[in-house]
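Note that one protein chain of the assembly has been removed; the remaining protein chains are unaltered in position.
Take a look at chain A:
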């Protein structure tokens, strides 16, 4: 009993939510070290599948890529027999990072400190002077290399997206995201993809502010003024916003074009310019070559906790979201195309990279906004946000004027983090 109340006090001291419906978020979750440490334990080392990269980034046996799960350094490799593996980048001997390069190809990975050597799966291959030398004793007789490999992770590859988990118990990736979200992943990953390089953006704000942003269709036309400024009217558009229907942590926002332009595949969006105001001199940046069953200009799909799948017009990106302490995050935009792209379509994807990323016409403001929230809330951890838009219409999926996805996210987050709700009578409750 004593243990339970101590645990409860501990949870309350980390953070408490004024309401349990995700509509009130205590600002301390964006800057508290305690919250951050609990996230590393309960989320990134908990029952989640974490995006490491595209399968195409590690094509050949021996290829490797250094990355992170949360703030734990991990390495993704392609083994000699063509499988994917991942391990924590921390030598089993004295804790040094074993792999020191961002990318490369290696049959084995040797720690530079004492040259302990590991295979591509993270198994310990050899220890220098294990059997001693010239009278030196070496390692004890009971030292078994099999017990001293690198921390190996479960890895699953879903249609070219590679995920890993610390958890032995989390369900397979497909069940983790559920059938609805899998269907939307399939929309983009319906054929082999090719990695086209990455761009990186570092923000002085908490990682969850970015997740809120990609679950927030309400801000799109208000913060991002690119379309408005250039008098680009998005006629015949409809929206589809929904969650995974599991814990609400994954979601999709689709902006769908209802009327398909048949005929010329390169036909522009309906763009009208008026005498007043501005018009784009080169509007090919907003071309939309139909290539999906559902013709959408925007597909924004966060797969909790560290992936956002994005299709904006014909530019395709897997955004990796990495926390860098409570007050910073990094976004890594992994651009890709399809293996069977025509030269023209590949060039269009690269051209439309101008729309997204750190200099993106319709995305650069996002980090500006998340940093304004960070600055505005850092000293007021017990104050909270007010997230009410469309709260009375939880089933409504066909509008962008909604904060349903954000509320669902916070409910799922609160559950996964096991953080309490403040009881309305003023007493603490679980």
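By our rule, a residue touches a chain if its C-beta (ideal position, glycine included) is under 8 Å from a C-beta of that chain, and two chains touch if they have at least 3 such contacts; residues count from 1.
Here is the rule we go by: contacts and distances are computed from a predicted model.
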{"item": "Chain left out of the displayed complex - its UniProt protein name, from \"Sulfite reductase\", \"Carbon-monoxide dehydrogenase medium subunit\", \"CopY family transcriptional regulator\" or \"Anthranilate 1,2-dioxygenase small subunit\"", "value": "\"Anthranilate 1,2-dioxygenase small subunit\""}
{"item": "Residue of A:246, A:285, A:383 or A:401 in touch with the missing chain, whole complex considered", "value": "A:285"}
{"item": "Selected from A:8, A:97, A:170 or A:223 as touching the chain missing from the view", "value": "A:223"}
{"item": "Chain not shown: contacting residue from A:40, A:152 or A:199", "value": "A:199"}
{"item": "Residue among A:8, A:125, A:174 or A:350 touching the omitted chain", "value": "A:350"}
{"item": "Interface residues of chain A (partner: the chain not displayed)", "value": "102-103, 195-204, 223-226, 228-230, 278, 280-282, 285, 330, 333, 335, 350-351, 353-354, 357-359, 361, 364-365, 367-368, 371"}
